[in-house]
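Encoded as structure tokens, here's the structure I'll be asking about.
Here is chain A:
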Amino acid sequence: MAFDSFGAFIVMEGHGPYVWACYFVFFLLMGAVMFWSLRQRRFVIAQQRRRTDSTPVRAESPAGASFTRIEPSQD
Partner candidate 1 sequence: MATEFTVTLRSPEVSVGTATAMKAVFVRDLKTAFRQPQDLLNPLLFFVMVVTLFPLGVSPEVSFLQQAGSGILWVAALLSVLLSLDHLYRHDFDDGTLEQLVLQPQPLFLLVLAKSLAHWVLTGLPLVLLAPVLGVMVHLEGNSVAVLCLTLLIGTPVLSLIGSIGAALTLGLRSAGVLLSLLIIPLYIPVLIFGTGTVMAASEGAPVAGQLALMGAFLMLALTLAPFASAAALRISLSNS
Partner candidate 2 sequence: MWQIFHKLGSPKWFFGIASTLMPWLLWVGVALLVAGLGWGLAFAPQDYLQGNSYRIIFIHVPSAFLAQSVYIMMAVAGLVTLVWRMKLADVFVKAVAPVGAVLTFLALFTGAVWGKPTWGTWWIWDARLTSMLILLFLYFGVIALGAAISDEKSSARAVAVLVLVGVVNIPIIKYSVEWWNTLHQPATFKLTEKPSMPAEMWVPLLLSVLGLYLIFGWLACLRMQTEILVREGRTRWVQQLVQARGD
């Protein structure tokens, strides 16, 4: 141990705030990326499952265009 006490370890002769801030941000960001990546995969799996459960309705042939005018009724 390079420090005499736990208190000295935290303070680090006045450099504590800088060192601990760096370690905090490092773990925060790495943790966030890891957590986010895990959640994203779970989300994608759930999404894919929903997609396979409900097989999309497929149109047998493209709907023919009639170009009939549509008159919006006013009543």
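General remarks:
Convention: a contact is a pair of C-beta atoms (placed from the backbone, for glycine too) under 8 Å apart; a residue touches a chain by one contact, two chains touch by 3 or more; residues count from 1.
The candidates came about this way: all candidates are chains of the complex that A comes from, given by their letters.
Keep in mind that what you see is a predicted model, and the values were worked out from it rather than measured.
The candidate from 1 or 2 that touches chain A somewhere in this complex is 2. For chain A in complex with candidate 2, the residues that touch the partner chain are 1-3, 9, 12-16, 18-19, 21-23, 25-26, 29-30, 33-34, 37-38, 40-42, 44-45, 48-49, 51-52.
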